[in-house]
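So that we are looking at the same thing, I have put the structure below in structure tokens.
Every protein chain except one is present and positioned as in the full complex.
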Amino acid sequence: MEDIIACTDVRKHFTIRGNGINARRDLVRAVDGVDLRIHRNETLALVGESGCGKSTLGRLMIGLLELTAGQVAFEGRDISKLDTRQMFALRKKAQIIFQDPYASINPRMKVLDIIGEPLETHHVARGKAKEEMACLLLDQVGLRREALGRYPHQFSGGQRQRIGIARAIALNPELLICDEPVSALDVSIRSQILNLLKDLQEKLSLTYLFISHDLAVVRYISDRVCVMFLGKIVELGTCKDLFEHPLHPYTKFLMSAVPLPNPRLRNRDRAILEGEIPSPINPPPGCRFNTRCPFAKELCRQQEPPLVDLGGRMHACHFPLE
Amino acid sequence: MDFDSAARLAPRAAESGAENEYVSEAFWPEFLRSFRRNKTAVLGAGTILLLMLIAVFAPLVAPHDPFLVNLDIQLQKPSLSYPLGTDMFGRDVLSRIIYGSRISFVIGFIPTTISMIIGTVLGMVSGYYGKKTDYLIMRLCDIVLAFPSLLLAMVVMYTLGASLINIFIALSVVGWAGTARVVRSQTLSLKEKEFIEGARAIGVKNRTIIARHIFPNCVPSLLVLFTMGIPAAILSEASLSFLGVGAQPPTPSWGLMAVTGKEFIFSAPWVSIAPGVAILIVVLAFNFLGDGIRDAMDPYMKQ
Partner (left out) sequence: MKPYIRPDSGSRNIAGDGDPLLRITGLKTHFTTAKGTLRAVDGISLTLHRGKVLGLVGESGCGKSITAMSILRLISPPGRIVEGRIEYDGEDILKKSKKEMFSIRGNEISMIFQEPMTSLNPVYTVGAQVSEALMLHQGMDRRSARLKTIEMFELVGIPDSARRVDVYPHQLSGGLRQRVMIAMALSCRPRLLIADEPTTAVDVTVQAQILRLMRTLQKEIDSAILFITHDLGVVAEMCDDVAVMYAGKIVEQAGVEELFDRSRHPYTVGLLNSIPKLHQENDRLYCIKGMVPNLLFLSAGCTFHPRCDHAMEICARREPQLQEIEPGHLVRCWKYAGMGD
């Protein structure tokens, strides 16, 4: 079975113009050379801190943003070579759910229209049939039929997120990009939504690209994890492998930084990463992590480490931890 | 943790979300309630409603024919049969004001509507598509806004001739730029919202996005702009008529009435002052209404 997504040397650069008379044109290298494959029916997590490019990469994969360089192949076909009609058809197969439940659905539309929009746009159903399908979708995400006639502001954050999920699965997609879907929700609601996503994946044979900065959530829901830093992949592996035997120092520091809900471990022996998160405008030469890495050696400052593939387990470090 | 294992089973999705739905009010009831609490706004709304009724039922309300000339009773002081007196042609001032309200409302609504339509469309297109389109439209906006609007309207009137239709055209040409600016900035901020991205991810066409997603979210601001634009239009027309390039006699336009009465300002002040006060009342009423709408909209927007 082919991979659902195959990225080859994907790059996305943004130019931002400074203000004022000495307007510099800065180049933000949001994604700077990513090779990645997403297997069918898996949940692949993209993990990283702000500026690492994970959200940008997710959007590049479904064509919401245009590539600066490189190639994204969806089910084997290069998406930049698709014409408008084919791109339109692609929309049925790949959808996205967003982080902010308050901004991700149109506050002026009834829930029926929000969920029904994909159905109408792709001429799948309208009128009564649309209403019936919308009902079924609501049921799948745990909302009642009465919700159809209501407006978003009459719902809580968790419920709005369910509406967003219902909209995303309306066309029975194969790939769902989940961009920090629980980060903006209350803690007691997160598990509801995470379990919902798990159930839906099983029922509808979905593939997830799960973007998050929360490692514990990622561990719960993902099969494989991909750690990103400043636009590049630094490590990739199955959950168990990566979390139990991290190879890249950044991964280890990310894990050690997570506050654990066990007060007895608070004085545990762990290294805390120093320094600020660098900006993707001027990445340091050599390995991008070298300015923060306590293990950095001369080679790290000069040469960028390649992404080494050890049979599915990958890392980009000259001196991996194991 | 001393829980029995039954409690650990995650409840089915259907149980875990739907109960206790927020009974948060829909937009309009909430809005009306805030609005009603604002006394001046309600006063403004009531006055406008009353005036609109008067305008619609003018033939029934007006005591005399506004066009009936009677040189025997020129410039009569206000009396019982002529509550606001008569003008220089012996016409009943009150009846002329009543019929003039029709003109004022028409002047208020039609050019404002036209200019808002133009401004909204251009503003949304400019804000959504950005880049060159945005640049061109905004420079056009700048040009229009830089012109003193009254002069521009006068130029249009001179070119096309003085008539009511031409007043509409003149005021529309001048008025769209402010709306376009506001709508553009609204569009820019809406464009970044995730629900627009969601619509694009579904494959909705750009023009549908603008119509279905952007436009309805601009409606609150448009409502405010509309109620503020009407008094501006009425005042513009009054000024144009005052300058002689607006409505022509014998139209009972309030502005025209004020200017023709200015010769008699000391001998028969009611001829000029009555229409002036009428303009004042209508403009104030719309201002109160507009302020009230904006204030009632505000806490909702903050939500």
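Letters A and B name the chains as they come in the text, with residue numbers starting at 1 for each one.
FYI, a residue touches a chain if its C-beta (ideal position, glycine included) is under 8 Å from a C-beta of that chain, and two chains touch if they have at least 3 such contacts.
Everything numeric in this text was worked out from a predicted model, so none of it was measured.
Asker: Touching the absent chain in the whole complex: find that residue among A:T15, A:T84 or A:N262.
Answerer: Within the whole complex, the residue contacting the unshown chain is A:N262.
Asker: With the full complex in mind, choose from A:I38, A:I97, A:I169 or A:L215 the residue touching the hidden chain.
Answerer: With A:I38, A:I97, A:I169 or A:L215 as choices, the missing chain is touched by A:L215.
Asker: Applying the definition given at the start, please give the residues of chain A touching the unseen chain.
Answerer: Counting over the whole complex, chain A touches the hidden chain at residues 49-50, 156, 158-159, 186-192, 194-195, 198, 213, 215-217, 219-221, 240, 243, 253-266, 272-274, 276-277.
We adopt the following convention: only the chains that are shown with their structure count from here on.
Asker: Quick check: in the complex, which residue numbers of chain A touch chain B?
Answerer: Chain A reaches chain B through residues 59, 62, 64, 87-88, 91-92, 94-96, 98-100, 103-109, 117-118, 121-122, 139-144, 146-147, 150-151, 153-156, 158-159, 162, 164, 167, 171, 191-192, 195-196, 199.
Asker: So in the complex, which bits of chain B are touching chain A?
Answerer: Touching chain A from chain B are residues 10, 12-18, 21-24, 26-27, 193-195, 197-204, 208, 212-213, 216-217, 219, 303.
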